[in-house]
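Missing here is one protein chain; the remaining ones are kept as they sit in the complex.
This part shows chain A:
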Amino acid sequence: MSDETIRHTGDRPAGTILIRRHSVVTRVTHWLNVLCLAILLLSGLQIFNAHPELYWGQYGADGDPAVLTIGSADGKDGPRGFVRAAGIEIPTTGFLGVSTFEGEPTARAFPAWLTIPSYQDLATGRRWHFFFAWFFVINGAVYLGFGILSGHFRRDLAPGRGQLSASCLWHEIVTHARLRFPHGEEARHYNVLQKLTYLVVIAGLLPMMVLTGLTMSPGIDAAVPALVDLFGGRQSARTVHFITASLLVTFVLVHVAMVVLSGAANNMRSMITGRYAIRESGPKA
């Protein structure tokens, strides 16, 4: 997000300028990430469907206590779907546990319209997942290398002095909750909530997905035994993988909502061409 002003525009209201917001590397890796994460999520749900239970610890199979189950059972009017977690069972027929596939109520954890491929096929789901996992890791490495070498992280994402004070954070939270987005000079830079969220995703959630994914691999466990200890077991890692994916989905939903609410066209342009329009304030306007 270098805030170099590109040019004044004739066809915009007076005082509107375009700044160069996102570098080409940020933009390309962002969109490749969208592709990778979408396919990883949907093929991941296909893989989950092969054994729709989560456990904690070193082992877990049918009969062992599960922390989450997406299941199906026979009901009075045909099969019914349910989700069971922490001893609480909620009916989810039609979506989770039992959904319609090719016109028939079918027992499957996530419905066909949410999985890659749509029909139940663990082998193909794994092919898609691991192919795009490599793609995602390489894309992420390019972004991280660029972010460090170009100063993108230090300049645009590291919170500034004073930004982390309680009063400043509270002020940002209140302004965000009221959907008041920064204008003018303030819009040249990310606000502290954006910075912290992006840092949590880039340095926390995305690496967590990779590490918990690797911990499920018996080959990697032999090569790097510390991973199993880090997550307290292979089945814990599988559960954390699922939870982290859910947090990423939550992030994407909020992220897209914020993009739309704070100016969909301007934000999309800045993520495609790199240019972001702001209204200059102060004496120059």
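Operating definition for what follows: a residue touches a chain if its C-beta (ideal position, glycine included) is under 8 Å from a C-beta of that chain, and two chains touch if they have at least 3 such contacts; residues count from 1.
We adopt the following convention: contacts and distances are computed from a predicted model.
Student: Considering only the chain that is not displayed, what protein name does its UniProt record carry among "Allophanate hydrolase subunit 1", "Cellobiose transport system permease protein", "siroheme decarboxylase" or "Molybdopterin oxidoreductase"?
Tutor: "Molybdopterin oxidoreductase"
Student: Decide which residue listed in A:Arg126, A:Arg188, A:His255 or A:Arg269 touches the omitted chain of the complex.
Tutor: A:Arg126
Student: Provide the residue numbers of chain A that touch the chain removed from this figure.
Tutor: Spelled out for chain A, the touching residues are 6-7, 24, 28, 47-48, 50-51, 53, 55, 58-64, 121-124, 126-128, 130-131, 133-134, 216-225, 228, 234-235, 238, 273.
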